[in-house]
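For this view, one protein chain was removed and the others were kept in their places.
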Amino acid sequence: MSAVVADTPRTDAVRSGRVLYVASVVLLCAWVIVPLYFLLVNTLSSPEAVTSFPKSFIPAFNLGSLEFFMNFQGMLAALKNSVLVATLTMILSILIGAPAGYALSRFDFAGKELFRLLVLLTRAFPLPLLALPIAVMFINVGLDDTVFGLALVHTTLAVPFAVLITFSLFSGIPTELEEAAWTLGCTRLTAFTKVVLPLILPGITASAIFAFVISWNEVFAAAVLTIENRTLTAFLLQSLAESPLYLKFAGGFILVVPALIFIFAVRKYLFAMWGIANR
Amino acid sequence: MHARMLPYLLILPVTLFLCVFFLYPFVLVSQQAFTTGGGFTLDNFREVIGYWKFPISLSNTLLLAAIVVPVQLALSLLMATMVSRMEKGRDLILYIWTIPLGISDLAAGIIWLAIFEQSGFLNSMLYGVGAIETPINFLSYQNPAIVFLAIALAEIWRATAIMLVILVAGIGLIPKEYYEAAEVFGASPWQRFRRITLPLLRPSLQTALILRVILAFEVFAVVAALGGTLFPVLMGETYAYQFDLLNSGAAAAMALIILALSIASTLVILRVLRIPKGARI
Partner (left out) sequence: MREVVLDRHEGEVDYQPNENGPWLTRLLAELEAGSGTIGVLGGLHGELAALDPNDLTDLDDLGVGAASGTFNDLSKLGTDHVQYIPWMQASYVMAANKEALEYLPEGADIDALSYDELIAWAANVHEATGQPKFGFPAGPKGLKHRFFQGYLYPSYTDGVVRTFASDEAVTAWEKFRELWEHTNPASTNFSFLQEQLLSEDVWIAFDHTSRLAQAFNERPDDFIAFPAPAGPAGRGFMPVLAGVAIPSTAPEVDAAKALVTYLMEPETQIATLRATNFFPVVDVELPADLPPSVQAAGGAIAKMSAAPDANPGLLPAGLGDAGGDFNRVFVDTFERIVLARQDIRRVLDDQKRRLEAIMNESGASCWAPDAPSDGPCPVE
């Protein structure tokens, strides 16, 4: 995990600085991982072990709690729905969010502040209160109980992130770069696609990940707006509330894992952001 | 003409979308806040503000945000600059640090409850090293400070990654040449951070802070898991009005109060972290 290639003279100050640096990296990693490890331990423990004291810090590899869920009918269908909804949310929120982020960073136009406020307000109002009118609307237009309908609602949650993140990314790219491209004969569009887009792509992936995760973890709208096409989160959490403790841990674990796998799968794009710094 | 219309064209899709899926239901719900039976009234606001728990939940929410957000800001800045210095293992470290992104607040509540409860992991650890003879009750009404600390820790654990990712993306856009030039002039790492990173990171800082503050005002699931009934927050009261008391007018009034808080703090952040025109890189 050591990080910096040593080419400076090895004075004591530098060495202790490096030790401090590595130590804090390790500490921060532990800070993130240890609570998750506890979740794993509890998931893999027998029902008795979950409530025992003092607790063992080594998982017992008792798969009983997990098997309980694997035998649930409808788990796979729910998983598929979750992935579909989250993917749709991801695509929708970037498609409509990124252009707005670009507009915010490049243009001064009347109503700009109002628009920003509208986008922010979306996140500042609790969805469970909005769910009732939305559900009525969906039932009336036939979007009720569809993957697409739920993705629309989740997009409402994710799009402010998409707009604001892409806004800050575009703001970080010098206007001069684009202007230079124009003087070299590019149109506004080609300047954008050839110069700006490649720079911004990794950042866009970051906001896509947000969108995916937001949708994945959303319960309330999912529980209200779907009946037969439940998402995994709604499916698990609704049956979990009154379940015994060991099933709560296992259910929580099952929810966390796919999200982790997703972030892991796209990490390359997420971290490709660093390529920019080396341009 | 074309150039003048372009920004509006770009924001049109998202505006239309939010009008249908946010503004329309939002207006319907807000109307309820100003009506009880018939006609315009502020009774709902009077009712929720007059309730004895309102000042407590308001100050709890504000206090939690005031403690948690600055810590998260500092932590995510630290993590982002640490990552930027890394050459080996950067992918892995960044992956680990962004893991909490994928964890819902409900799951985070379950995880941290398993740590702090009486027969939880923290007590097991203390017992294991012989620091205590019998497990301590951390989450009891006698120790409001510990309850607060537990909630704050869980929130910091859960929601720092969101700021981290935004800041990492922002730092990535700062041209390396600036740092190289600074190094030539003998600037210390701290000076480089103060004079280059912080100012150039302003757009990302602004975004990260605004999003985080807004979400902090809506904190609920983690608080309910760890604080039980001991630590009422605005959002919990809103849900109680909507689903326990079936008083959607009062719930809408609470939600509008939270909204007002969010707008106010957003305006403050926008002002403090103003991005000066022309100072953009």
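List of remarks:
We just call them A and B in the order they show up, numbering each chain from 1.
Convention: a contact is a pair of C-beta atoms (placed from the backbone, for glycine too) under 8 Å apart; a residue touches a chain by one contact, two chains touch by 3 or more.
Given the structure is predicted, the values throughout are model-derived calculations rather than measurements.
Screening A:I58, A:L189, A:I227 or A:A265 for touch with the missing chain picks out A:I227. For chain A, the residues in touch with the chain missing from this view are 47-48, 51-53, 73, 128, 131-132, 135-136, 139-140, 144-145, 220, 223-224, 227-228, 230, 234, 237-239, 241-242, 244-245. The missing chain lies against chain B, touching residues 52-53, 113, 117-119, 134-135, 137-142, 224, 226-230, 236, 239-240, 242-247.
Everything below uses one rule, namely that only the chains that are shown with their structure count from here on.
Per-chain Cα centroids separate chain A from chain B by 15 Å. The touching residues of chain B, counted against chain A in their complex, run 4, 6-8, 10-11, 13-15, 17-18, 21-26, 28-29, 78-79, 82, 84-91, 93-107, 110-112, 114-115, 118-121, 123-125, 127-128, 135, 157, 162, 165-166, 168-174, 176, 200, 203-204, 206-207, 210-211, 214-215, 217-218, 235, 238-239, 242-243, 248, 251-252, 255, 258-259, 262-263, 266, 275, 280-281. Within the complex, the chain A residues that touch chain B are 1-5, 21, 24-25, 28-29, 31-33, 35-36, 38-39, 42, 51-55, 57, 95-97, 99-100, 102-107, 109, 112, 115, 117-126, 128-130, 132-134, 137, 152-153, 155-156, 159-161, 163-165, 167-169, 171-175, 188, 199, 202-203, 206, 209-210, 213, 216-217, 219, 233, 237, 248-249, 252, 255-256, 259-260, 262-264, 267-268, 270-271, 273-274, 276-279.
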